[in-house]
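Dropping the structure in here first, questions after.
Only a single protein chain was left out; the remaining protein chains are all shown in position.
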Amino acid sequence: MKTVLAVGAHPDDLELGCAGTLALHSAKGDKVYLLILTRGEASGNPEVRERECRDSARILGATDIFIGGLHDTMIHDGRESIDVIEEILKKVQPDIVYAPSSKDTHQDHRHTGHAVLSACRRSRIILLYEGASTQRDFNPQVFVDIAKTFQAKLKATQVYGSQVGNGGMYAKAMKAIEGLAKFRGYQAGVDIAEAFEVGKFIFEI
Amino acid sequence: MKTVLAVGAHPDDLELGCAGTLALHSAKGDKVYLLILTRGEASGNPEVRERECRDSARILGATDIFIGGLHDTMIHDGRESIDVIEEILKKVQPDIVYAPSSKDTHQDHRHTGHAVLSACRRSRIILLYEGASTQRDFNPQVFVDIAKTFQAKLKATQVYGSQVGNGGMYAKAMKAIEGLAKFRGYQAGVDIAEAFEVGKFIFEI
Amino acid sequence: MKTVLAVGAHPDDLELGCAGTLALHSAKGDKVYLLILTRGEASGNPEVRERECRDSARILGATDIFIGGLHDTMIHDGRESIDVIEEILKKVQPDIVYAPSSKDTHQDHRHTGHAVLSACRRSRIILLYEGASTQRDFNPQVFVDIAKTFQAKLKATQVYGSQVGNGGMYAKAMKAIEGLAKFRGYQAGVDIAEAFEVGKFIFEI
Amino acid sequence: MKTVLAVGAHPDDLELGCAGTLALHSAKGDKVYLLILTRGEASGNPEVRERECRDSARILGATDIFIGGLHDTMIHDGRESIDVIEEILKKVQPDIVYAPSSKDTHQDHRHTGHAVLSACRRSRIILLYEGASTQRDFNPQVFVDIAKTFQAKLKATQVYGSQVGNGGMYAKAMKAIEGLAKFRGYQAGVDIAEAFEVGKFIFEI
Amino acid sequence: MKTVLAVGAHPDDLELGCAGTLALHSAKGDKVYLLILTRGEASGNPEVRERECRDSARILGATDIFIGGLHDTMIHDGRESIDVIEEILKKVQPDIVYAPSSKDTHQDHRHTGHAVLSACRRSRIILLYEGASTQRDFNPQVFVDIAKTFQAKLKATQVYGSQVGNGGMYAKAMKAIEGLAKFRGYQAGVDIAEAFEVGKFIFEI
Partner (left out) sequence: MKTVLAVGAHPDDLELGCAGTLALHSAKGDKVYLLILTRGEASGNPEVRERECRDSARILGATDIFIGGLHDTMIHDGRESIDVIEEILKKVQPDIVYAPSSKDTHQDHRHTGHAVLSACRRSRIILLYEGASTQRDFNPQVFVDIAKTFQAKLKATQVYGSQVGNGGMYAKAMKAIEGLAKFRGYQAGVDIAEAFEVGKFIFEI
């Protein structure tokens, strides 16, 4: 049994990139913790948004979810963000960390990615997921076959009622979610996959 | 009206990467020429394969198709390949050239990409398409919205009866063709797209 | 007729990288808007500098020029900069956006480049120009032949009396302006050119 | 129990990059197959060299070793090399493949790397090891802690009597073998490690 | 005789990456100045840490050492940092500048690297050293053979009593210092070396 920590900047950041993988961890009996750095108040009512991501956490079988208390659109890659992440690291002691790739046009995602790499420099596996504003030079090396949990992934993304219908970036991403999963599956040589860049990977033989 | 030349190593190389774009050119009245460097004899009967790609050319509205006479799995990036391409360049005088990206695990695709860049060093627009064995560091910069010609693209890929059913790389690619088009569309901010790296691009203001 | 928006961090940032291209747009009848995020107060009298860039705008045939009200040497890539850009985006609704490449040793240019990519994630064409402190890994993919407007480009750079004579970076850049234009022309296979990295490019067939 | 295939161009190519990892596989009970494409006749008596690498295989606990029959310094990345590799693939059906990184100044290593990626496009894990002439842009993402098998690795490298004493590249590499293992360990956050670039990695949750 | 400036973010940043090179400069009669931007107060008593780095400076034969007065973990790449560096530049007028590579998981190192490149844009040689948290894509191009000063380097690192014993990143780095030096030496074709990325290098024939 492994312990997993997935870090996102906003309530709906994890779903596109690694929800299928997180659901696989849960299904296998791993402990899955989520850390969401902000309540996403820049794109909706923070209470609604927090509730939505707690619903998603339940669908994915997460053990617990932490909300980091940083401010939406104002995450920096300095001390403050690193402290929030390190506090959870101490509590959870994860074997595997999932974090957003820093190759992203959204400053919160870039800075979250940097802050996780700083905070988790002692972790053994850090995998960087893609999101709705990831840049085109995201170049994944590691793939997870999510055929068994793709329905859970879809269901998790659909709880974001506040985002799905607003015509914004999230809505567009959701429209593409199946295409993305099939394309990443194709690159991996399976039907349907999630794809990750490697922050660090100690491979256990 | 523009003149377009699309170069492929094997009979079924163009369809995954740029068939939608070629069909758009045809629909708009551009002249579309195809140059297929080999008859694909390593993966089937060359006569069948040549017939299939002539069928595909018809579906895409191509003006003419040239078969280059090189040997499947033995394309090099030297003089011989460059000569074949330069001969067609002189005949066709294209405004835009489509060629395979050299970021590919298949040596024929790599070498074809290099040879086109050598031969076409005076062309004004060279766009590099992705294929069934393109590597993951393919990082497209230019996108074409192919919503209007996606059906033609699908139809063109289906003429390859000799490849579709054999469980090989082509069959897998075809299964992923819609996912790929939606993912590239998502990156471009449209519904469905083909994606290209830039060999060279003189932008006409 | 197209609508064009060019974004610069300081009053004299656009001229080196894209003045010839902007003048071409004007000559062709496109609407050209300039957004300068700061008044450049760190390198001279802000009133003089603003006047100079309004003179340059006139030479380039710009339709209008906006001054963003951010502080020279203190542009960040967060909310504040993005808001300034998004406000102009709504007003202008550009078809094409020009912005500084983030591969730059000057923090204002880096952050402006990031902020434009964040703000313009729905734009169809974003081209990234080079400037006086662009780093050597600027790797252009798109070129514009500016033979017809090179004189306008030179004239526009010469209005910056406050910068041309001070022996600083701008003066050095201006000394190299013809060499740069010829080198980029050479890369493009024309006499004289401006060169761009691609932020995003939806190619209209 | 996994099945592992490690491919090298010459008799002494595997030891520097992945001998510790191979010994770990053996120790754990995995089946380890070696494929050496040439007998290394350009740097010594081929019979001696073949004997040396069979000795090394024994030390590493390899199940079997295959010699590919290609010619030293003349390995190409085309059909001939791919066929040799595919034949062994069919026989062995590996879960994990180790191959040289193509970022190498030695043409045989470059071409072997390319050929393995072509041949193994259906494999689930391909890891690319470093060697005595790997270039400096080798940028590993995956690490294996080899504290338990470092002695076996050292012992395996020392069987190459024909190379160790000749003052050539191999002798230099051997002198650095401990430094390399500690540096890679340091990057990984362990004492001693081998490092790999990812050809492909399907991560089993 | 040359004048050299080495910039570090914290009291113990220079030793791992360039202490051997600095000691070589001193031994040859060059003037060596150190600029440490913070007193490292986030990892220990700032007075102790400052004293330690003054001890190290003495061992390396530095002419003088400047402490920049910025705040540990809060170095930015903007005006404030650049001003601190520019002030010392004017005083010292170095021929060669050593600075941390920006490819680092520690935000202070990243920002120091950027700030030095901004401040020193007129310097003729800027070499970027690696440190305890440098990322794996650090890709050195320039090497210095430090066989003659490796003992001084070791001695300099050992004055950091406050860091050596605390089990943290510094302690780990020190454990790997010989491995690193041998690995970089191996890449350079010498016994023991320090390695640098190039910020800028005007080569005097």
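Each chain carries a letter (A, B, C, D and E) given by its place in the written order, and its residues are counted from 1.
Keep this in mind: contacts are C-beta pairs under 8 Å (C-beta built on N, C-alpha and C of every residue); 3 or more make two chains touch, one makes a residue touch a chain.
Owing to the predicted nature of the structure, the values given are computational and were not obtained by experimental measurement.
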item	value
Shown chains that the omitted chain touches within the full complex	B, C, D, E
Residues from subunit E at the interface with the omitted partner, ascending	21, 24-25, 28, 30, 121-122, 124, 127, 141-145, 188-190, 196, 198, 200-203, 205
Residues of subunit C in contact with the chain not shown	136-137, 139-141, 172-173, 175-176, 178-183, 185-187, 189, 191
Footprint left on subunit B by the chain that the document does not show	77-79, 114, 117-118, 121
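By our rule, only the chains that are shown with their structure count from here on.
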item	value
Other chains in touch with both subunit C and subunit E	A
Fewest hops from subunit A to subunit D - one hop per pair of touching chains	1
Interface numbering overlap (same over half, different under half) for subunit B and subunit C	same
Contact-richer chain pair (by C-beta pairs counted) among A-E and A-B	A-B
Rotational angle, Cα trace of subunit A fitted to subunit C, multiple of 5°	120
Residue numbers of subunit D (touch at least two other chains)	121, 141, 189
Chain contact graph, described as a line, ring, star, complete graph or other shape	other
Chains touching one another, given as label pairs in label order	A-B, A-C, A-D, A-E, B-C, B-D, C-E, D-E
